[in-house]
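With one protein chain withheld, the remaining protein chains of the complex are depicted in position.
The first chain written gets the first letter, and so on, giving A, B and C; residue counts start at 1 in each chain.
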Amino acid sequence: MADPMKIRATMKGDVAEIRILMAHPMETGQRKDAAGNAVPPHFIQTMTVEVGGKKVVEGHVGTSVSRNPVFGFKMKGAKVGDKVVVNWVDNKGDKRTDEAAIA
Amino acid sequence: MNTTRRTVLKSATASGVLAGLIGTGALRPTQVLAAEWNKAAFEAKDTAGALKGMGAGAPSDSKDLILRVPDIAENGAVVPVDVVSNIPNTSSIWILVEKNPQPLSASFDFANGALPEVSARLKMGQTSLVKAIAKADGKFYTAQKEVKVTVGGCGG
Amino acid sequence: MKNNILPAAMATLLLIALPAAAEGDYRAKAIAVIKKDFQPRGQASIDRLAEDGLQAVCNRTGNKPPEGVGKAMEADQLANVKYPADGKLMGDWKAGEKLAQSGRGFTWSDKPGLPVGGNCYNCHQISPKETSFGTIGPSLYQFLKLRGTQPDIQKYVYSKIYNAKAYNLCSDMPRFGHISALGEKQIKDLVALLLDPESPANK
Partner (left out) sequence: MKQNLIGALCAIVIMGGAFAQTPKKPVAKPAAQTAPAVEAKDAATIEFEKFRAEMEDSNPAELFEMKGEEQWKTKRGPKNVALAESCDLGLGIGKVQGAYVKMPRYFADADAVMDAERRIVWCMVEKQGFKFDDIAKKPFANANFTPDITNLVTYVASHSRNMKIAVPLKEPKVREAWEIGKEIAAYRAGPYDFSCNTCHGTDGKRIRMQNLPNLSTPAGAMKGVQGWPGYRMTGGVMLTHQWRMGDCFRQQRFPEPKYASDAVAYLLTYMIGNANGQVYKGPGIKR
């Protein structure tokens, strides 16, 4: 079971700033473990950010995004209290959904 | 700061419930699902291949596409990258690291009020050009900057 | 031979004879805590915690041994330097530069038996091309120009790398030859890195 994300969403003037931390190993498939065996690729491939019920960002991700990914987005037309829902799905089919309210 | 920390949905069970809701269709699954991952573009071994996979052709340089990266990365494992597009009607942004084994790092599509900008953190195996590509009104634009990846630590 | 035994015996006596109160007993307590609270890992065995004579003297004098003792023990360290049988002290500066870059060796995470690095750039500037260098030791850039006119400079550099404590008893620099971290060829290559006119250190 994947660990929860941390989502911070705040209004700065009329712009909502959304910052997302994801817990994921983001294995490239090129790293070797201590025993010298290649660690198979394991990485987030797709993500979506939904605000107030509408999809605002869809992201596709490769192996060169850092371990425990961090993303920042901005949007107009949102307000305090709007619900932010973030999803991700990785190459093994693991997925995670978390939400936060804009503050 | 602390109040926003507490707004996070922490409990795994709560998200499990959410996943359940999505499963039953109670949460408009069409909006949550993403398009298929672009295997051809992400697995391309060079920039040209990635661009081809993206259907981006030959993008033109643009000063309205702002790429902010460090000149020297403190650590190649975590290189901060910000991309802001001031090109009207920008709908997508891609980020590539030219010398990575698979140059395409990420792509983002924006809709429903999202500003065409993103910050992310990338792995870089060596000193390389980082490229941002933006799509606006069906045309492709690019900006690029070199990031040096240094030796560090105790030489061990 | 007598010279070798003397400082070692002295250090041993020092350890035994030392009344705890004479130095405050925190040092004695610290040593007891160190003995109790460390465990071997990888090649880092527990016997590494024991002070040898030189370490004991430096530890007990805040790295400032009384001059007479310091000089006597330095001379003893110098007397133990083994020079190459062929009399040649200069090797290949290119191999030296490579060795100078590596900081590997002797940690519990290093594989035992693998070649040990010279660790030079960790503490010294040498070639101007390497901008990532430490400052614990002095810059060695332009060494030939600045120090090359000294008599027996090759022998000095060889000895210094072999055992830095032969010149400064409580120097921060390891005794690379004395502890067999670096062999004869490797030390020769490092001598060349500093003294060969073709070495980048002298460009």
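As a working rule, a residue touches a chain if its C-beta (ideal position, glycine included) is under 8 Å from a C-beta of that chain, and two chains touch if they have at least 3 such contacts.
A quick note: this is a predicted structure, and the numbers were derived from the prediction, not measured.
Of the chains displayed, those contacted by the omitted chain across the entire assembly are A, B, C. In the complete complex, the residue from C:C123, C:A166 or C:V191 that touches the missing chain is C:C123. Shown as candidates are C:P40, C:P84, C:G183 or C:P197; the residue that touches the absent chain is C:P40. Remark: the residues of chain A touching the chain excluded from display are 3-6, 19, 21, 23, 25-26, 31, 33, 39, 66-68, 70, 72.
Within the complete assembly, residues 6, 9-10, 13-14, 17-18, 22-24, 26-27, 29-31, 33-34, 36-41, 44-46, 48-51, 54-55, 57-66, 68-69, 72, 106-109, 121-123, 125, 128, 131-136, 138-139, 141, 165, 172, 174-175, 179, 181 of chain C touch the chain that is not shown. Although one chain is not displayed, its contacts with chain B can still be listed: residues 5, 8, 10-11, 70-72, 74-75, 77-78, 80, 119, 150-156.
Heads up, the rule we're going with is that only the chains that are shown with their structure count from here on.
Centre-to-centre spacing of chain A and chain C amounts to 50 Å, using the average Cα coordinate of each chain. With centres taken as mean Cα positions, chain B sits 11 Å from chain A.
Between chain B and chain C, the centres computed from C-alpha atoms are 49 Å apart. Contacts with at least two other chains are made by no residue of chain B. Across the assembly, chain A contributes no residue in contact with two or more other chains.
Interface residues of chain B, counted against chain A in their complex, comprise 3-5, 7-12, 15, 18-19, 22, 27-28, 31-35, 37-38, 42, 77-79, 82, 97, 100-102, 104-115, 117-124. Contact residues of chain A toward chain B in the complex are 1, 3-4, 6-10, 15, 26, 28, 30, 45-51, 53-67, 69-78, 85, 87, 89, 91, 95-101, 103.
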